[in-house]
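Missing here is one protein chain; the remaining ones are kept as they sit in the complex.
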Amino acid sequence: MFEIVDHEIDIDSITAKVSSPEAGAIATFIGVTRNFTGNMQVTCLQYEAYPSMAIKMMKKIGAMAEKAFDIKKIAITHRIGAVSIEEVSVVIAVSASHRKPAFRACEYAIDTLKELVPIWKKELLTNGEQKWIANNPELK
Amino acid sequence: MFEIVDHEIDIDSITAKVSSPEAGAIATFIGVTRNFTGNMQVTCLQYEAYPSMAIKMMKKIGAMAEKAFDIKKIAITHRIGAVSIEEVSVVIAVSASHRKPAFRACEYAIDTLKELVPIWKKELLTNGEQKWIANNPELK
Amino acid sequence: MNIKVLVFAHIKELIGSGSIDLELSEGATGNDLLQKMEASFPQIKGHRKYLKLSMNGEYINADATIIQDAEIAIFPPVSGG
Partner (left out) sequence: MNIKVLVFAHIKELIGSGSIDLELSEGATGNDLLQKMEASFPQIKGHRKYLKLSMNGEYINADATIIQDAEIAIFPPVSGG
């Protein structure tokens, strides 16, 4: 249910993982590479992970989400390597009996992933510059 | 971007519709048929629509979401006819520069769809009973 | 004026048809239309308190005036999703 891959993510296969006859709702979050950061044009994002710890943290997020919200299943897939514009870097899917806990848990999972999971991105800009990004601007 | 279909919904094709080089986040809601309602076992849900008004209301929801939230694109597909357990009845996908407005708009859209869009569901139970459902319990 | 009324879901099942032609006087309101429907189809009495009305694909209140050639629909609370 928690994986790091170095190729394109198939969204349907992630939502299929959380399908359950008891689930009436699936909420998903899909992270995509944007063309601009501020006013700088992006070629692609380059992701690097500390894989064993990243999987451990994703499992922890899953366990915390299951404890805090009335959900059935949660799956997280993050891609590493170069991710071009409009390509998907991360998919989180959460199933639940009802939609509110599915939304809450999905949002919780992406918020917490951005805080805890040891993955880093570097922006490759069209002007040739490369820039490591911090999710938390205070820490830049 | 707004459609009613009488066959299985391909989730990837709906998220592809809202893809945009300016969008960093896509939030989706997927409605699925559950196996139980209370303690009654369900065979399938049977959906009926007033199609022209349903599309009109979906477009209105899309326009309201675009006005209220900082989003790029929104797509809504609802299936009618028989929808078996674990099959998808509705998909809403919203793209935005950032995740918060994508989540907010997606949740707004499904909440408002359940209030305004003229589509009705009937539960076909394993005991042979059939029951029309009201989303708002006060109105049952 | 002759008005075509679409009905859906439970109401359609009760009436046994999805489309009804009604004769209404000019200036008739949604309430007049509902009364006429109940007179023709007594089996829908008792459902009126929750019925929704639309005209040309927009929700209307029961005191709205029915416009000639408009598409009217009567239906129970929606339950899509």
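Order of writing sets the chain letters: A, B and C. Residues in each chain are counted from 1.
One rule holds in what follows: a residue touches a chain if its C-beta (ideal position, glycine included) is under 8 Å from a C-beta of that chain, and two chains touch if they have at least 3 such contacts.
Just so it is clear, the model here is predicted, and its values are computed rather than measured.
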Task: Touched by the hidden chain, restricted to displayed chains - done: A
Task: Hidden partner chain, touching residue among A:V42, A:I71 or A:I119 - done: A:I119
Task: Touch criterion as defined above, residue of A:V5, A:M53 or A:A68 at the omitted chain - done: A:M53
Open item on the list: Of the residues A:V42, A:V90 or A:A105, I need the one that contacts the missing chain.
Closed with: A:V90
Task: Where the missing chain touches chain A, by residue - done: 31, 47-50, 52-54, 56-57, 78, 89-90, 110, 113-122, 132-136, 139
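The criterion applied here is as follows: only the chains that are shown with their structure count from here on.
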Task: Middle chain, criterion being Cα centroid separation - done: B
Task: chain A and chain B, separation of their C-alpha mean positions in angstrom - done: 23
Task: Centre-of-Cα separation between chain C and chain A, whole angstrom - done: 48
Task: Multi-chain contact sites of chain B, meaning residues that touch two or more partners - done: 31, 110
Task: chain C: positions in contact with at least two other chains - done: none
